[in-house]
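Read through the structure below, which is laid out as structure tokens, and then see the notes.
One protein chain omitted, others in place.
Labels for the chains are A and B, by order of writing; each one numbers its residues from 1.
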Amino acid sequence: MTSTVADDTAAEVPDGLPDALLRVRDLRVSYPGRGRRAPRAEILKGVSLDIRPGETLGLVGESGSGKTTIGRAVLGLAPVQSGSITFAGERIERAGAARRRALSRDLQVVFQDPYTSLNPSRTVGDTLGEPLSGQGTGAKEARARIAELLDRVRLPADAADRLPREFSGGQRQRVAIARALALRPRLVICDEPVSALDLTTQRTVLDLLLEIQEESGVAYLFVTHDLSVVRFMSHRVAVIRGGELVETGDARSVTSEPRHPYTRALMLAAPVADVAEQRRRREAAQASAPTPSSASPSAPASPSG
Amino acid sequence: MLNFIARRIAAGALLLLVISLLSYLLLSIPDLDVGRQLLGQGADQAAVDAKNVSLGLDRPVLVQYGDWLAHAVRGDLGTSWFTSEDVATTVSARLPVTASLMVGVTLVATVVSFLLGVWAGVRRGAVDRFVQVLGVVGYALPGFLVTLVIVLVFAVNLNWFPAIGYTPFAASPSGWLSTITLPVLSLSVASVAGVSQQVRGAVIDVLRQDYVRTLRARGLPMSRIVFRHVLRNASAPALSVLGMQFVGLLGGAVLVEQIFGLPGIGSMTVTYTTRGDVPVIMALVMLTVVGVVLINLLVDVMIGWLNPKARVA
Partner (left out) sequence: MSGNLPTGAAAPPRTAHEAEPEAGAGPGSVAPGSVRGGAVRRLLRNPLGAASAVVLLLLVVAVLLAPLLAPQAPDVSSLGDAFAGPDAAHPLGMDSAGRDILSRILYGGRNTLGGALIALAVALALGVPSGLYAGYYGGRFDSVAGWGVNLVMALPAMVVLLASRAILGPNVWVLMIVLGVLASPSFFRLVRGIVAGVRKELYVDAARVSGLSDTRIVVRHILVVVRGPVIIQVALVAGVAIGLQAGLEFLGVGSGSSATWGAMLNEAFQNIQRAPLLMLWPGLALGLTNGALVLLAGALRDVLEERGGGGPDGGRVAPRTKEKPSLPAAPVEAGARSPLLSVRGLTVVYGKPDGTRKQVVHGVDLDVRPGEIVGLVGESGSGKTQTAFSVLGILPEGGRIGTGSITVAGREVAGLPERAHRALRGGTVAYVPQEPMSNLDPAFTIGSQLVEPIRQVLGLSRKEAAARALDLLRLVEIPAPERTMRLYPHEISGGMAQRVLIAGAMSCDPELLIADEPTTALDVLVQAEILGLLRRLQEDRGLGVLLVTHNLGVVADLCDRVAVMSDGRIVETGTAEQIVHSPEHPYTRSLLGAVLDDAPAREPWQQRKARSTTV
């Protein structure tokens, strides 16, 4: 955390925001290396962050930065080596299976790929009923809730009886959002929820997520590689590189006046749809980044997130 | 790569050890009174006991196994209980017959399967349908039934080849060829059916890879792409199926040798195992497992050579 630039609005570490819903401290995740004596692959090297109720924290980074792993660790899908995850005052980094099932009321997820996050052989209604049945909701009540959810994400009511393959990518992602909302959670991990979608679809899904947050006060951990998306969606932004946060702050200051050189490089590298502006940025980027980073020899592509 | 081979050999040795121990223990479960069987019902008990002691059967099973193992690693596989032949000698006398069969089948199956599979995968059409029908037939018909039909057609009706017997290669190469042709043909049918399907599928898979399109876009002719890039990438899955089929081939050899009256390991298996001749059974089991381990090693090394990514794992 040596390179972290202090947050303007709140002291992130060590005490953090006083009213945080999710509090992550010094989180470390590593996987056994390939081969017997290979060192463990460190994915997260001590990450700390806070999310308040109803807040969106945007987590932005390149592939292999560990951004997806943070969300998975919070959900109990990645092995936590050390550090703590506190949700609503309760330590959950080592929660057992039963505790996890109870947590599913409050903690939900929308994955990146709407093609593999829905079981192709189960109807949309089956998929939406899953969290409900997990909590023991009755059949009749569940049906009513499913209709309500479909309406909320603006899918037709008859969608419940259809299979995922009858829907486009954007519609499938709406189903995934409805599934996440089924139990009225307090925090939803959004793991690159729009990167697999076309531009126009992307915008409508983002608008839907914002609208839901306004209405319900749900908090989002919004993981993405796209700075313009994260700026649009997030109250605060955290930039991650190589398993460490390099900069945290409110969306406007991080994306308009980035303090860390890495954030600056990211900002300048993303091309904008404005010919003159893009020329200016390109020249600025060339001035500030002399060595090509992709040309480092023999660095195998790391798995995403 | 050497490290990889060394690890595989060590794993194979461990496998051999475990299988030999398990087999020995299992073979000792039935309380066969071997001495009684050998000397007949009329023999008196003292003689039977003496026979059992001379065979070492009065000792605990694990001691017997240790004794067997200590000799086996030195190449001494003991003597048959029933015929008093030296097992190693008997086995090595019969090995060339089965080896000819195996090598012949592997060669025929590899060459024919790759020809058919590549042709079917690239050109599709009639050859493709033929390979698919062959696949069904090969799976559907038990090997010995195919063998019987082949005997009926080529030996009994057409009389092109002898129906029975074996001529060693050293005695007469042409005689060897004529006695080995039908057995090899019989065993190859199933292999070709399975492997050509696999080659076909792999070829179709590889043809759809992005890099094939990119190589085409670079101006390489399709024939060159097929014979250099597609063949190499499609070989690995086909080879692993070939390796797995080897185990089945050993079983098939039992029936085929029996039908053609070939004096090989397979027909030996039938005669000796049914009598419960433990030293011979142990030798046969070890021999087949060694064969399987070696073939798998060979396949792994070849796959590693074909596919650099596999070398890491």
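Methods note: contacts are C-beta pairs under 8 Å (C-beta built on N, C-alpha and C of every residue); 3 or more make two chains touch, one makes a residue touch a chain.
Given the structure is predicted, the values throughout are model-derived calculations rather than measurements.
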*asked:* In the whole complex, not just what's shown, which of A:Ser30, A:Thr56 or A:Thr69 touches the removed chain?
replied: A:Thr56
*Contact footprint on chain A, counting only the chain that is left out*: 9, 19, 52-56, 62-63, 75-77, 97, 100-105, 107-109, 111-113, 115-122, 126-127, 130-131, 133-135, 148-149, 152, 165, 167-169, 176, 179, 181-184, 198-200, 202-203, 206, 212, 215-218, 225, 227-229, 231-236, 250-252, 255-256, 265-266, 268-275, 277-278, 282, 285-286, 289, 292-301
*Go through chain B and note every residue touching the omitted chain.*
15, 18-19, 23, 26-27, 29-30, 132, 135-145, 148-149, 151-152, 156-157, 163, 187, 190-191, 193-194, 197-198, 201, 204, 208-211, 213-222, 224, 228-229, 232-233, 237, 240-241, 244-245, 247-252, 254-256, 258-259, 269-270, 273-276, 281, 284-285, 288-289, 292-293, 296, 306-309
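Everything below uses one rule, namely that only the chains that are shown with their structure count from here on.
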*So what's the Cα centroid distance for chain A and chain B, whole Å?*
54
